[in-house]
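Quick one: this structure, given as structure tokens, is what I'll be asking you about.
Removed: one protein chain of the complex. Kept in place: all other protein chains.
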Amino acid sequence: MSVQSLYGVASLIATTLASLVPGVPGYLVTLLADLIFGAILLAASMINTIVLIWYERKLLGRFMDRRGAMHVGYAGLLQNFADGLKLFRKNTYMPSEADRLGFYTGPTAYMVSSLVIFGVLPISTGWDNGSLPLSLLLALVIFSFAPLFIFISAWSSNNKYSLMGGMRSAAQMIAYEVPILIAVVAVVVVSGSFDLTTIVMEQQNYWFAIPLVLALIVFVAGMLAEMERIPFDLPEAEAELVEGWNTEYGGMLFAFFMLADYLRALIGSILIVLLFLGGWTLPTYVPSALTNFPLAGIFWFMVKTYLVFGVFVWVRASLPRVRTDQLLRVGWLRMVPLALASVVLAAALVVVKCLPLIGCVPGIGS
Amino acid sequence: MAEEGVGALLRGKLPDAVLTVEPFDGTLGRVTFAPSHALEVFRAVRDDLGFAHLSFVGGIDWVAEREVVYLLWSDERKAYLLLSTRLDAKDAHVESATPLWPSANWHEREAWEMVDITFDHHPDLRHLLMPDGYAFHPLLRSFKLHEPEELEVKTRRV
Amino acid sequence: MWINMGPQHPMTHGLWNLRVKIDGEIVRDIDPEMGYLHRGIEKISEDRHYNEIITLMDRTCYVAGIAWEHLYIQAAEKALHVVPPERTLYLRVLVEEMQRLASHIMWYAAFVQDLGLMSPFLYGMRDRDLLLDHFQSFTGGRLTYEYMRVGGVRNDLPPGTTDRIRKTMDWLMDRFAEYDRLCLGSQIFRTRCDDLGVLKAKDCVTYGVTGPMLRAAGVKRDLRKDRPYAAYDRLEFDIALADTADVTARYLVRMEEMRQSVRIIRQVVDWLDHHPGPVMAANVPRWLGAPYAPIGHEGYLLKRHYSKGVGLSAIEEPHGEATAYVVNEGGEHPYRVKFRSPVFVNLSAAKSYLVGYHVADIPPIMGSVDVCVGEVDR
Partner (left out) sequence: MAASAKPKEEESPNPVLWVARPMATAARQFVKSLVRPSTIVYPFERLEDPKFRDQVRVESGHPIGIGEVWDNYRGVHALNIATCISCNLCAFSCPDLCIEMVTVPGGDPKHPKKCPQIDYGKCSYCGFCSDACPEGCLTMTTRYELSVSRRPEMVFSPQKLHEVFERKLPMNPIRVERPENEDAIRLDAPLCIGCNACARDCPTNCITMVDTPKPTAKPGEKLPRRIWKEPVVNDSDCVRCGTCISVCPKECLFWGTHP
């Protein structure tokens, strides 16, 4: 029986299901398999997010000459699960004058829209969406829904700090959408595809980070702003806006915001890995022992993602926060021209056909 | 001597206003002036003698009368000058120094709420440290602290 | 739109309320509300013996307790006509300068954290701990020292302290370079802090602003130089000055002051090594009485009388010029104690350096003022 599915692994599940329970209609099996795969993906992304928080806490601790979480579980690994449980058990309160609909839907939609992106991102061979030719665009579009939901929840919580944080968030995210998208164009020009899997496969000889270093810088800076992390965390600038747009939230709704923030951080790191650092592939000249074990693709993918996130933590540990007007000025006046320059550079590289040359440089390419 | 200099200078300028000039340890002297001439004294001290920095304004309650103490600093002389004036406790008011030295603003507000001295023409005479509408003046001698026995917290047996 | 920044707000560093009128992100008007931490120290002092006020002084400013002790003790000694021995003067300079270091490091930590940078906060707290360890070693307390007494100090330094202090000073000098790399070396820090919260020299004098804020505007006033107290006239140091009068200038002035403090401490430690002597003046009662008879002994009657006097003292506290005015009317308690807190006046001028800047600038500007609400409200 033939099972059509979006996912390589999902089709595996479907085949297994079909062989276990014969006689079930094919479309039901496909549906069930997709649901199971979605649940696996959801669990994996959530667990990854929570581990990412732990990772940041530990790393930040070392940057700050302290230890970070260390008591719950081995080296504090379970600390964030405990925190999550605590938040889960808490009452959620709504300010009496707040708008009920927006107050509750804002964080939920923020969280869900961040989670949906995981369905688009390829993780490894077989764990990807082989048939989505515009997956990069889809991911970025869903990624840029966030300011809307942030603004809804900020406005509806009827707090001046929240409103200011929401305003800042919207302004900042829109300002940095533009350079990010232009920087992505550079990648698309070089790889010739909007499909993330194709982009990764194009990088088997050399990583795009080498020819497109300009685009990488713009993309990383833009991602920092999109993720609202220091030095661009002014929507939730603790010093003046208390907690910015999530001031009024507590309990599980706050946990939604927190999780969604780190989900977006994870997605940002994953996008950087996919677009510029070769995804789950390693350059072909590395010893094959490094790539010839089960789930090697996922392993290297996670290692790269966590390293990229480590750079974000490093930046957080060493840079202060910028101001709104300075941020916007940098965004529009520096980042957009830089991104345009990187597109021109990428186009030039493609036109003069010198890209394969980079692959010939010893130590970089194959 | 410099100590006599400033006081004598002030006395020469404003013979009616300056009541006494006496030496005071650590300053150029302590000048007592009549409260009715406060503004003239302030002007003379700031503009002619160069005491541009007002360090503090403090009130002291001497039961029958109240004293206002001004400590001034001159960058040229590198020394302090102590001004003092005595007011009748029943009608304690003196001209505000805030128009001349804006730094007196909060000090006068504090002296007003603590020692009950009214500063005329103060731009913003309202409570500073105490809550609005607080009816007492804590630094008056008539304001007694509780005896320690009254403050004794009854221990609650848990 | 008026917003309340405080009394519970990350910006306040204490318990006060800054009401801000904003137009978009621009500050149009402000109104500080004080008094949340008012404990009536001046009133309580009227019912306490001279030595027992020291315990209050430690709690006046919780990051510069010993400077306030020094301030009060000088005034009380003048009011009581007591002259402390010479070694005591040097010991007091030593602890005051160490307190200045601790206070400035604490300021650095809090200020940079206001800018959103957490790691210098922890570096600062770590390095301040070394100074607190020293305080613990010779006063017994880490935050509330109770070190000074009328007529001297509680005790001399334990053996070996001076060498340890020298080592710590060397180590701290390296740390200051690290602080500068983290802040001055960062383009983001400079864009945040340059031309921010400008209060020019003329306005500083008018509003009575003192301390590092005043020196950042280029006014050369430092009571340690201009009106030397304790042993400062026998020590070599320079006044830290800057001329741009903005937040960066205040940062620079405080950093330079810390280096000068290290310089002073090294000289004092050398002097202390070679000049042993008593640390308590003769003819001073070791114990200057109690506020009340203890519970169950209300019949006790303990009166000492001192000859009348008024004491005025002024010191350059880490935050600026602090003065104390102690009136001794001959009783066992002071008749009136009045303190001038530098932050009190610096805050009262807040409107002149906050209006016109962004909301996001309020934390760094207020951070550069170094607000310590304990001594504002007293």
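Think of it as A, B and C in the order they're written, each chain with its own count starting at 1.
Please note the rule applied: a contact is a pair of C-beta atoms (placed from the backbone, for glycine too) under 8 Å apart; a residue touches a chain by one contact, two chains touch by 3 or more.
This structure is a prediction, so every number in the text was calculated from the model and none was measured.
Peer 1: Can you work out which residue in C:Y36, C:Y123 or C:F339 touches the chain that's missing from view?
Peer 2: Checking each option in C:Y36, C:Y123 or C:F339, the one touching the absent chain turns out to be C:Y123.
Peer 1: Touching the left-out chain: which of C:V209, C:L223, C:M280 or C:V373?
Peer 2: The one listed residue touching the chain not shown is C:M280.
Peer 1: Check each of C:N51, C:S261 or C:S368 against the chain that is not shown and name the one that touches it.
Peer 2: C:N51
Peer 1: Touching the absent chain in the whole complex: find that residue among A:Y27, A:F88, A:Y285 or A:W314.
Peer 2: Considering all chains, including the one not shown, the answer is A:W314.
Peer 1: For the full complex, which residue in C:E77, C:E96 or C:E256 touches the chain that was left out?
Peer 2: C:E256
Peer 1: So one chain is hidden, and I want to know which residue out of C:R19, C:R154 or C:K200 touches that hidden chain in the complete assembly.
Peer 2: Of the listed residues, the one touching the omitted chain is C:R154.
Peer 1: Which positions on subunit A touch the chain that was left off?
Peer 2: 61-67, 70, 314-315, 317-319
Peer 1: So that we can see where the missing chain sits, which residues of subunit C does it touch?
Peer 2: Touch with the absent chain occurs at residues 48, 51-52, 54-55, 119, 123, 126, 129-130, 133-134, 136-141, 144, 146, 151-152, 154-155, 158-159, 161, 163-164, 166-168, 170-172, 178, 180-190, 220, 225, 238-242, 252-253, 255-257, 260, 278-287, 289-297, 299-304.
By our rule, only the chains that are shown with their structure count from here on.
Peer 1: Of the chains present, which has its C-alpha mean closest to the combined C-alpha mean?
Peer 2: Closest chain centre to the overall C-alpha centroid: C.
Peer 1: If you average the CA atoms of subunit B and of subunit C, how far apart do the two points sit, in angstrom?
Peer 2: That gives a centre separation of 23 Å.
Peer 1: Between subunit A and subunit B, tell me the centre distance in angstrom, where each centre is the average of that chain's C-alpha atoms.
Peer 2: About 63 Å separates the centre of subunit A from that of subunit B.
Peer 1: Multi-chain contacts only, two chains or more: what residues does subunit B have there?
Peer 2: Expected reply: no residues.
Peer 1: Specify, in ascending order, the residues of subunit C that touch 2 or more different other chains.
Peer 2: Within subunit C, no residue contacts more than one other chain.
Peer 1: Which residues, counting only subunit A, touch subunit C once they are in their complex?
Peer 2: Touching subunit C from subunit A are residues 60, 63-66, 160-161, 164, 230-231, 233-234, 237-242, 316-326.
Peer 1: Flag every residue of subunit C that touches subunit B in the complex, lowest number first.
Peer 2: Checking each residue of subunit C against subunit B gives 34-35, 38, 40, 42-44, 47, 78, 205-210, 219, 221, 226-227, 292, 295, 310-314, 321, 323, 325, 327, 335-336, 338, 340, 344-345, 347-349, 377.
Peer 1: If you look only at subunit C, which of its residues touch subunit A in the complex?
Peer 2: 1, 3, 5, 9-11, 25, 112-119, 121-123, 126, 182, 186, 188-189, 191-192, 358-363
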